[in-house]
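In this view, the complex is presented without one of its protein chains, the others remaining in place.
As written, the chains take the letters A and B, and residue 1 is the first residue of each chain.
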Amino acid sequence: MLGWFHRLGSPKTFFGMSQSWPKTFGLLSLVLLALGTVWGLLFAPPDYQQGHSVRIMYVHVPAAAVAQSCYLIMAISSAVFLIWNIKLADWAAKSMAPIGASLAFLVLITGAIWGKPTWGTWWVWDARLTSTLVLLLLYLGIIALRNALEEKGNDGRPCAVLALVGLVNLPIIKYSVDWWFTLHQPASFTLTEKPKMPPEMWIPLLLMAAGYYLFVFSVWTSRIRNEIISRERKTAWAKAWAGSQ
Amino acid sequence: MFEAVSFSLNIGDILQVCGPNGSGKTTLMRTLVGLYKNYTGCFDWDLPSPPLYLGHRPGINENLTPRENIKWVFELNNQHIKAADIDDAIRQVGLAESAHICCSDLSFGQKKRVALAPFCLGKNSLWIMDEPFSGIDGVGITLIEELFRKRSLWGGSIIFSSHQAIPSGLAVKKLELQ
Partner (left out) sequence: MTFFYRTIAREFLNYRRKPGLFLNPLIFFGLVVFLFVVGLGPDEAKLNQAASIFILVASLLSVLMSAESAFDQDYEEGSLELVVVSSNSLLIYSLAKSLAHWVVTFLPLILLVPFIGIGLFLDVEQIWVLCLGILLVSPTIILLASVGAAMTISLPRNGVLIGLLVLPFYVPPLIFVTGLFEAALLKQNVFPYVYWLIGLLFLALGLAPSATSACLRIAAED
């Protein structure tokens, strides 16, 4: 197990292995996303309360789930880096941060767009929107710290510690924001209660979610590959690879 | 950075690590005291107490007096040193008049001397000094040489880095880094 782990942790092995990943998974995700989008926007039934504006759910909800998963993946990579000192895991965490940040941003934007027709305002201090905002701020903090560290030529170990501290804190923040929300606002309408969603709605949702995950995976591996090749550009194998391209 | 360095040291030996800038003198020093972990290899020694270390940044708190700073260095190693001994060490490094003023009022060279003072006292059997001669005047250099001489007679070992040859007739082993 550990031997396999270390082999995967070698940048060269990973680079060779992942050669086709960005393209394959990228294409697959495009197919799923296209399918989900067309189904969700054109064929899925409108909501009996919200009408057609519910269709933004197909963009918003999977993005929210994936933005959180990205954080988890980043934190796991960070832990692997700290425990086994595998540099590739550091680069993987680094590559994940901007992806997670953009997804969190997308969640906020689509949430606002969804809020306008349903609540009548662009922004509500809803518990979920607020904790997503905090998630975005965490991502931004991690990216800022990474930039500052790299300017000084340090590796990402402080960043990894921060990611782990954030992992412990995220549930607490989420809980406290829920608390705060119930304290300040009468629970009027929740977006998340979708008790009886018909299959025509959840199947495209599932397709979109799968498409998002594959998309993230494709972008992530391609970013990791970029990171590897730019760090290892002076090694013999990287030069050989560049020559063969 | 350097590769394949090997050396051995006997009790009372003085080892000078030399080499041009960027050859890794500081990295070697930091590796020896455990401040640099990204290396392969091993060193094994049998020390009764942790080595006394002088780094690039001397570890002098600006808001404390030389006395308080020196006391702290020994407290870190859990050694109790009498106040009179500390004053004696301060006298040896030529700072008797400044013993009670804050280090922020001292010059760079004087702070370096404060950092050297613990070496007049300690019972640590190994010294590791990174560039002890930099930023110090002629009198200071003789002072360090005197310290070295006493220490090797006493049976302590010293590893220090410097790119210049030290003038006096000390028996010094050399380790050249490329």
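The definition used in the following text is that a contact is a pair of C-beta atoms (placed from the backbone, for glycine too) under 8 Å apart; a residue touches a chain by one contact, two chains touch by 3 or more.
All values reported here derive from a predicted model rather than from experimental measurement.
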Touch with the omitted chain, as defined above, among B:15, B:102, B:141 or B:166: B:102
Candidate in contact with the missing chain, chosen from A:17, A:34 or A:148: A:148
On chain B, residues whose C-beta touches the chain left out of the figure: 30, 33-37, 50-51, 53, 55-64, 68, 72-73, 75-78, 102
Residues of chain A (touch criterion as defined above) contacting the omitted chain: 82, 134, 137-138, 140-141, 144-145, 148-149, 152, 154, 157-158, 161-162, 164-166, 168-169, 172-173, 175-177, 179-180, 183
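The rule we apply is simple: only the chains that are shown with their structure count from here on.
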Euclidean distance of C-alpha centroids - chain A vs chain B, Å: 50
